[in-house]
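Missing here is one protein chain; the remaining ones are kept as they sit in the complex.
Coming up: chain A.
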């Protein structure tokens, strides 16, 4: 609608999403890397490993990570295509196997070294060797048990199913592996030069040397526990996680972690705490936004066509004109008498009323349905084996009476795609088996629960992208901001340092609690 002929000069063209996205991405030059969270595979997953074990964890990229803006500044369809490709890509698996074999080699090397130290003298110069006395044989026992303890400790710390595939190397694990490797190499060097070459006869000394190696390995394992597990336990930063589509916010306390590990912790919390992402609820605001500008159309009145090639001065003019044109549109939209707030208010009130009514009907229907089911005792079962049903059949029997009310309620709250009939019946059988009340059965339908609650195919967002301006292996700092993007939405994460708390004490003597009575009486005379 033409409002002001002087102001509008050009046709409004909707810019394509592709160009817009790539422009913004390039200008910011951020690194975007991909985190894969494979669902339930125990053997694949985490990045760098510490070594010293035959284990399942992955070694992260010792080569380059997936960085680079060009790969990810794409439109929606390309992102989806890339995720599909990555899942069957060969490159990623090669990296995982490579790290795993490295870890296995390191583990074998480390475990066999003390044994080799003990056995080699017997093989190479058995005649020159002093016989092993009592103290020496005692040391054998010590070596054996320490190796056993080391084995159990390594199993406990590293033989765990990997939770995720992180984009970069896990720095601490890589450092520890390098430390172990250097350590073992230096021990071999010393052994090779001083013992093998000179063919030392003092076997007890050799055994003590092997024992010292195992002791030092145990201490390195202690260091691993402290660095990998204990250091991040003390909360240090408070992170605020907001979902971009509907503004759901949660706060968590994290310790000193690198950005990628913090992102992993946040994703794990996301699945448990955030209500499931429901795109159907967002359509209302989008339609409102579309209506705001739908009534305005801009026409070119003065005859200057923007189809001229954008070179040199013409380009600048076009940019300047685009600015004034958008400002004009905003001004016109503000001036137009907008009653959409009224519509919103009444629409929301009406919706609320409708939801409450449907909910009341649903609650009554479910309560009624549950009264038809009664649990049979053992004795009764033997007496009357006629009409006995197992939980699934019982659920199927009472389901039809509540199905319609439940479906209407789910439709009104736009949750009907989250629950299939099969899942509802399963849940009903589960509730009946565990003696739950109708209210307990309904709880999962009345409020949208966390993503964990729904079926597997709801966990669509297994592929997350970490977008961060700082390097993802650097630690969390006060004011760090990064994004965790998945296909439908993104999580914006900001971190703040938990302040230093100064606490003082004040002693109250228990006898100091004394009271007086304050009256105001009135006497008539």
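One rule holds for everything that comes next: a contact is a pair of C-beta atoms (placed from the backbone, for glycine too) under 8 Å apart; a residue touches a chain by one contact, two chains touch by 3 or more; residues count from 1.
Methods note: contacts and distances are computed from a predicted model.
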item	value
Per UniProt, the name of the complex member that is left out, chosen from "Proteasome subunit beta", "Ribosomal RNA-processing protein 43", "CTLH domain-containing protein" or "Tax1-binding protein 3"	"Tax1-binding protein 3"
Sole contact to the chain not displayed, among A:123, A:233, A:508 or A:525	A:525
Residue numbers in chain A that touch the chain omitted from display	518-525
